[in-house]
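One structure coming up, written as structure tokens, with questions to follow.
A protein chain is absent from this complex, but the other protein chains hold their places.
Moving on to chain A:
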Amino acid sequence: MWLLPLLIVATTVALSVPMGRFLARVLDGKYTPPPGAARIERLLNTGPQNWKEYAFSLLLFNTLMFVFGYLVLALQPVLPLNQRDAAFPDGKGMLSPTTIFNTVTSFLTNTNLQHYSGEQHLSYFSQLVFVLWNMFASAAVGFSALAAVIRGLRGDPDMGNFYLDMWRVVVYVFVPFSLLTGVLLLAAGVPMTLEPAAEVRTVQVGAMGTDTVDGKEVPKPQVIARGPVAAVLPIKHLGTNGGGFFGANSAHPFENPTAWTNVLECVSILIFPFSLVVMFGRMLNQPRHAAVIYTVMMSMFLAMIVWAVHHDTGKPNPAFGAHPETKVTVPGAPEKVIAPLVALPVDSTGLGNTEGKELRYGPSAGPTFAAVTTAVTCGSVNCMHDSLNPLAGLTPLVGMQLNCVFGGKGVGLINMLVYLVTAVFLSGLMVGRTPEYLGKKVEAREMKLAMLALLIHPLLILGPTGLFAALDWGKQATNNPGAHGYSEILYEFSSASANNGSGFEGLGDTHGFNDAKKNLSAPAPFAAHWDIATGLVMLLGRFVPIIAPLALAGSLAAKKRVPFTSGTLRTDTITFGFVLLGTVLLVGSLLFLPALALGPVAEHLGPMPFGR
């Protein structure tokens, strides 16, 4: 049970040190460009940029990404590589406009919240050009932003060049490692084809039902969707994107065929977020400080995994267990007695809760993946988080709400730096000294920017959750009763604001094709509301926490360095590690604890088959 998470974390930690050094070299420009690339680099290099120019370039590029993405998706029916198969004889149509808006913002913000289902709604062209390009580019945006912040913190005169950073990250980092991962995945059984869905006769004749053709009963074939999956999968994880080729994401046997690919996918989700901390220490030349951050993040991360595995694999699904009689007494209301339930004769020994999980990854793979994917805001899933045991469902929620346990491509570490500045400020005030970070004074302006970056996150989660939970928009979308339905809404907005993209996927938010007749299932009643609300949350949740720290770093960079004295608060000690951990947990838990108590905790304490 514990071997799998141990294997994943140990492998990644071992790989992260050399990888971090490699990343620092690339982003500091200490490499010889391959032939031909030097010319492109010259064309890209618009010269050194200060934080405002850097932020402007970043926003301009993202605006163009939006236009490009919207065009590709809107023109899907007329573009090439639109496969026609038994399920879709006319090829894939155009998605509803709000879904396109949601999907485009989702992919450009590195969220990959999917209000569509990959195999049903996207053509191979959309997968290869829209999805693939956005996955490479949006991951590199966060990466570049982090590099710029680091340059600001170490006091460089400029913050580098956005376009050049993007090029380096995409071409020298993501493409080679994607290629390597892609080959390994292909060898393990992930498909890579442009042929339409396969039609097979089932082994038990007529098992899929029968069709009547010319008055005769003919057995229906099984139609198996496939496609260029092996190209999308590597960058989906390396870029912590998480947008699945298929609706079931990494739980689908074509996306994740064996236990080995499951380990490979976990490692490739974690490798860059782990290495970025190493790169941070390397670029700042402060390895001890980076080690403190690494340890703080790692202790939170391990706690998340242990919690999830213990409550999910270690315990059977409470729905099948016995429940004593419960009396619900609310003052002023008639007493309600919930009848006792006898345990169903189901044997879960060694497997724990298997609803929504695949067997081939091993019993603890589901909760481990849930912790991994939400700690680093990847959003890919290999089990249905909706069906996790109630308390195990806390792990993904907490991971997204803290949003700094390693965190997504660059942005997670940026969030951690904001917490760090806050921790420095708090401890500085406690001992009555002007707080300093890396030899620069932290003053009112920096704190305002840090608070802006910090507080936008809970605001974007709790505000819309409250709104949707109170209205029919939310109530009609949930597919589980009571507290769990509320968790679904909370999860959706946590996922959007943290730019994670995973979901308590029971939520009804899919409209599908604009032409509703072509959909395999009826559109959800409030799909458009969900599309627009989460779209806006994703945009704000992405760009405010990038721009504000850029400004913060820019403002610190402009300050004079104060000399290091015996009274300076050291940021590379164990004590400071505890201060940092305390700040993250206190700020994070105080903000979200009430919301969590209403969701998973209430579900855990309530009668299990609710409403009986």
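Just so it is clear, a residue touches a chain if its C-beta (ideal position, glycine included) is under 8 Å from a C-beta of that chain, and two chains touch if they have at least 3 such contacts; residues count from 1.
By definition in this document, contacts and distances are computed from a predicted model.
A.B. asks: UniProt name of the unshown chain, from "Acyl-CoA dehydrogenase", "Potassium-transporting ATPase C chain", "Sulfite reductase" or "Nitrogenase molybdenum-iron protein beta chain"?
C.D. replies: The record for the missing subunit names the protein "Potassium-transporting ATPase C chain".
A.B. asks: Using the document's definition of touch, tell me which of A:V203, A:V431, A:A444 or A:I574 contacts the absent chain.
C.D. replies: Per the contact definition at the top, the residue touching the missing chain is A:V203.
A.B. asks: Looking at A:L79, A:M166, A:M538 or A:L591, which makes contact with the chain not pictured?
C.D. replies: A:M166
A.B. asks: With respect to the chain omitted from the figure, which of A:V17, A:A38, A:L60 or A:L429 is a touching residue?
C.D. replies: Once the missing chain is taken into account, the touching residue is A:L60.
A.B. asks: May I ask which residue of A:V13, A:L71, A:L186 or A:L426 touches the chain that does not appear here?
C.D. replies: A:L186
A.B. asks: Out of A:A483, A:A528 or A:A548, which residue would touch the omitted chain in the full complex?
C.D. replies: Among A:A483, A:A528 or A:A548, only A:A483 touches the chain that is not shown.
A.B. asks: Among A:C383, A:A469, A:L569 or A:L591, which residue is in touch with the absent chain?
C.D. replies: Of the candidates A:C383, A:A469, A:L569 or A:L591, A:C383 is in touch with the missing chain.
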